[in-house]
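Excluded from the complex is one protein chain; the other protein chains are retained at their positions.
Chain naming follows the written order as A, B and C, and within any one chain the residues start at number 1.
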Amino acid sequence: MAAGRDNLGGRSDAAAPAAIELRGISKAFGPVQANRNIDLCVPKGTIHGIIGENGAGKSTLMSILYGFYKPDAGEILVDGRPITIADSQTAIRAGIGMVFQHFKLVQNFTVLENIILGAEEGAMLRPSLSKARGVLKQLAAEYQLNVDPDATIESLSVGHQQRVEILKALYRQAEILILDEPTGVLTPAEADHLFRILEGLRDEGKTIILITHKLREIIEITDNVSVMRRGEMVASVRTRDTSPEELAELMVGRKVLLNVDKQPARPRAPVLEVRDLRMVDDEGVERLRGVSFDIRAGEILGLAGVSGNGQTQLLEILGGYPKKGARVGGEVRMNGRPLPLSGSKCNAGQRRRDGIGHIPEDRQVEGLIMDFAAWENVAFGWQDAPEFNKGWLMDNTAIRADAAEKMERFDVRPRDPNLAARNFSGGNQQKIVVAREIERNPDLLLIGQPTRGVDIGAIEFIHKRIVELRDAGKAILLVSVELDEILSLSDRVAVMFDGCIMGERLPDQTTTGELGLLMAGVTDADAPATAGIPPEDQHPEERA
Amino acid sequence: MDKMPKWADVILTPLISLVLAMGISALVILAIGESPWVALTTMVEGALGSSYGWGFTLYYATNFIFTGLAVAVAYHASLFNIGGEGQAAMGGLGVALVLLNIPLPHWALALPVAMVGAALFGAAWAFIPAILQAKRGSHIVITTIMFNFIAAALLNYVLVNILRPVGSMDPASARFPEQTNLPALTDLFAAIGIEWGRNTPANITFFIALAACLLVWVLIWRTRLGFEIRALGKSEPGAVYAGINPVRITVIAMLISGGLAGLMAINNVMGESERLVLNAVEGAGFIGIAVALMGRNHPFGILLAALLFGFLYQGGGELALWTSIPRELIVVIQALVILFTGALDNMVRMPLERLFLSRRRTGGA
Amino acid sequence: DPALIFDLGGKFDKSFNEAAYMGAQRWVEETGGSYRELEMQSEAQREQALRRLAESGSNPIVMTGFAFGDVLSQVAGDYPDTKFAIIDMVVEAPNVQSVVFTEEQGSYLAGVMAAMASESDTVGFIGGMDIPLIHKFECGFAQGFKSVKPEGQVLINYTGTTPAAWNDPVKGGELARAQISQGADVIYAAAGGTGIGVLQAAADEGILSIGVDSNQNMLHPGKVLTSMVKQVDNAVYDAFMAGTDLEPGIKVMDLEAGGVDVAIDENNQELITPEMQAAVDEAKAAITSGEVEVHDYMTDNTCPAT
Partner (left out) sequence: MNLKDSFIAIIVLAICILWALADGPAAQQGIGSALRLMTPLLLACLAGLYSERAGVFDIGLEGKMLMAAFTSASVAFLTGSAWLGLAAGIAGALVLSLIHGLASITFKGNQLISGVAINFLASGLTVLVGQNAFGLGGRTPSLTGAGRFNPITLPFADAVRDMPVLGPIYSGLVSGHTILVYVAFALVPLTWWVLFRTRFGLRLRAVGENPASVDTAGVSVTRLRYAAVAICGVLTGIAGAYLATALSAGFVKEMTAGRGFIALAALIFAKWRPWQALFATFLFGLLEAIANLYPNLDLGFVTVPSMFMNALPYILTVVILAGFVGRAVPPRAGGEPYVKER
């Protein structure tokens, strides 16, 4: 374990002092030891990756560095000088900036207001705002971080929200920038763009710490990488001296299959037929502009696209709960029978009875009740199911047994059905949702962002289960912003843009580059011809 | 996983908080020049020292159980029902209308019918705020506050102009027919040959309240409806994803809540005064908020909190009756108990947790 | 020892209960005796208080307020050796004295005085809650006023519908101002603690007010026209004096018996013109002789004068 530690030349490369050095950091949350005696050295002017399973303690470590949490023990050195980081103010003054995994933005404030918050010039807002506007323009030009300074955060896409977080740090003239899973919500293009920015920052001499679950990104852009497992730092290596396989093994403690191992699909009769689906939301915005596609039994249709292009609305409608006040048109058939798209028959419970399972995009807001125990969450959404009910009462014994079994099968850790969902790490939360929906054996499974923020060990597992379900002859709609995921899981790939399906491809006959273009709204007509299947049910002309 | 053993969390913490509250109360009593010891013994003696004291303590507790449960059920759906006062008052009206207008030969028959009347009226009074919240987004806190006032006005009118017997000075209804009077706990004990709590208002409604605790517990934690109520209370988008209709659940939760508040009338109107008087609720609706919050919205906690408040009410009454300590002292003691056990509980819990954690660490190492 | 039980308003309500308290105090001063007193906190306590006092040997037991009526009628029979006195309510029992006041008569006098003092021919009445007892005051007042100024106007407001109505001087003040804006220049308040606000607003606005129950003339010397005093203190005093010999039955404390009156003292002397005094005396005489019959709202729930 300790072997890896000396691989890094940070301290011995005495030329420049390390930008950050952590010595013996420990942190416990009550009985949970999140960080145990951690050493870390980040040389100045480098990009340093940190990887580890869900719950390994990465975010905690970085939050300590940023003064968000106070360590129980240990020492922090910035530019070789020991400092006590009592709060984020100290960290900011020491030149540290952090982009949190869950953004710390005020949703109904404008971009500008968020940027100046805590870094105002004086007691009045106006001078601060106008100064920030100028600086923002400059930063935007310098790093291509364009955002509308007057837009409210809630009106921005996640990608843009992240830009705001980065701008916030830059505005505070951070020399050391910590990014906690920044690419989890970005499209490949956005991620690429982010990496160019990070490289630019590094070239200016800034230091960057990057937490990610994506080994490809580590290999692509970091100089050094540290691996955490169960609260401990298990290795720190030069990136060029390692490989994804080795990192994965360090992380998980066993060999991990990085690619999905699946047989070609054997699709049968169509299960879901969507025809000309349209939706206008309560604010009058057209979210879906005539979407049509089929999914057959035994196949996975991957739906790629930048988030915010109608996928959410599509999943909600198919899931039986279009947003309040929305107007929905078009036709959806399930096993040949039309599904109601509005009215009282259109609800999520009825959809489940019709054989539709749904892994929602946001596990914390929709998929789980965070304060419910794990076992209750296993019945969540299926509370009507006969096997969970005994006459008037719910059969809690049965639900518990079922939960224990599912947690066992899906290796949810810790395996304690009484623990509230909130107390599981993101990956394990996701496993609970996946277990619940897949084990129902639905004819059609809707999946939104199945592996967002999930570590590679868990991803491998979840992907395997999805493929198994397909092989059992079920139809699957997979919505993901991860092109890698889409390409490795899907049997067919459709790309959504601005409420339309831009085109359909076979995964082995397309490239991320081509899909990226479609995701950016470049229609088939403009795109370079590829060997795709001809688009059947799409209406690109509607976009005008 | 837990930071400290469960017993310490659910027993030790409140106990220490209670002691703290009592300590400060003692200081207050000293400050007004009275003896805390006398006050304490008077209260304990008066409320718990005799079957007589218990007869009152249980009577008050019964009221608070109903209003506490009412607040709790709504709270689980994340609805803050401040309207218990009005709903309980309307429940009283329901009881009075039923008992005065339907000839019922025996209390055993009158009881269920009156319960229906009480629950229906209470629920009806909660229905409008509920539907306005669910359909129009009108904030339930405002509407229930307003409905308390409206209920008071309505009752004032009905009692003075409709239900008041001719020539009576008292804005109160006529007495309910003799045969519908509920047996007091005294009578039940007498039936098995024990003299207990003579002339106290505690009546069989207490058992209904206990049953209500149990039923609410079953409802919230054992039924699908309870599951749906809790899910909606924790996350509306989650509930919608799970096929739960927020409008339906909001309305049902409030109907149950209002019904429970209304049922309180069985105790005070049917069981105690045996007629409907103005302001029969006497703030029990508001105390229900404190009881529910202190009981952590769990029926068992509510039962304990209601008993505690029953004790404070009766003990405080005795204090006012037999010492020169003003009755307002009790309000202060209630406030301190609520404050320390309900709002400042972390003041006790945090150090305790640290203590247990360090003990475990040293023990484990 | 005798005992005194106050109604929910509490003993220092500046009017009704306080008058009872004063009576008991007077008895203490004169006889040097001691007595027990209790303040109610809830409805359920009424019975408790009565029984506990009776069982602990207090005799007689005096209670203020109609709200005790129902309970007393249940309890009195259980303690035949104890004497009870209830104020403002009739309870038929061999050991109960029911003391009732003819508030309408006192209010009638107040109405007469208000009419004579009013220049605008408009006066106001502000009641606490809209309940029969308060209508008794209102109706007598209106009748007295109309007897002098038949064409005049009586403005009537009630403070509220919850117990807070008795303790809301702010609202009382605003109601008074509202009546003043409609021309009232004498306002009669029968609203407990709310009345304090009425009297205050009247004094602030430079018009006259009339207090109730206790003598409230000294609250704003020279600005309170008079107070319709209800000699609850006398009733309590008498009961205490009578001790165990308290006579059961209905004791009507009317004008003739000195049960109700309008207070004239050094605080309002200036305001009382000779004509006013004469008119009051005349009205008193007429009422006592039966020549004028003041309508009691309670008899038929109506008020011919309004």
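Everything below uses one rule, namely that contacts are C-beta pairs under 8 Å (C-beta built on N, C-alpha and C of every residue); 3 or more make two chains touch, one makes a residue touch a chain.
In this text, all values refer to a predicted model and were calculated from it rather than measured experimentally.
K.L.:
What are the shown chains that the left-out chain touches?
P.N.:
Within the full complex, the chain left out of view touches A, B, C.
K.L.:
Out of B:145, B:174, B:190 or B:210, point to the residue that touches the absent chain in the complete complex.
P.N.:
Counting the whole complex, the residue in contact with the absent chain is B:145.
K.L.:
Touching the left-out chain: which of C:45, C:161, C:209 or C:234?
P.N.:
C:161
K.L.:
For subunit A, which positions touch the chain that isn't shown here?
P.N.:
29-30, 66-69, 87-92, 98, 100, 104-109, 113-114, 116-120, 122-126, 128, 168, 422-423
K.L.:
If the missing chain were put back, which residues of subunit C would it touch?
P.N.:
Those residues of subunit C that touch the unshown chain are 10-14, 18, 130, 155-162, 164, 167-175, 177-178, 181-182, 193, 196-197, 200, 219.
K.L.:
Name every residue on subunit B in touch with the hidden partner chain.
P.N.:
The list for subunit B reads 28, 32-33, 80, 82, 128, 132, 136-139, 141-143, 145-147, 149-150, 152-154, 156-157, 160-161, 286, 289-290, 293-294, 326, 328-336, 338-339, 342-347, 350.
Here is the rule we use: only the chains that are shown with their structure count from here on.
K.L.:
Taking touching chains as linked, do they make an open path (line), a single closed cycle (ring), a hub with spokes (star), an all-linked set (complete), or other?
P.N.:
line
K.L.:
When the centre of a chain is set as the mean of its C-alpha atoms, what distance in Å lies between subunit A and subunit B?
P.N.:
46
K.L.:
Centroid of subunit B to centroid of subunit C, CA atoms only: how many Å?
P.N.:
36
K.L.:
Once you find the CA centre of subunit A and the CA centre of subunit C, what distance in Å lies between them?
P.N.:
75
K.L.:
Write out the stretch or stretches of subunit B touching subunit A in their complex.
P.N.:
Per the touch definition, subunit B meets subunit A at residues 1-3, 218, 222-224, 227-228, 230-231, 234-235, 237-238, 240-245, 353, 357, 360.
K.L.:
Of all residues in subunit C, which touch subunit B in the complex?
P.N.:
Going through subunit C, the ones touching subunit B are 38-39, 41-45, 47-49, 51-52, 66-67, 69-70, 88-89, 129-133, 160-163, 298-299, 301.
K.L.:
Of all residues in subunit B, which touch subunit C in the complex?
P.N.:
Residue positions touching the partner: 56, 59-60, 149, 152-153, 155-157, 160, 164, 166-172, 175, 199-201, 268, 272-273, 275, 277-280, 282, 313, 316-317, 320-321, 326-327, 330.
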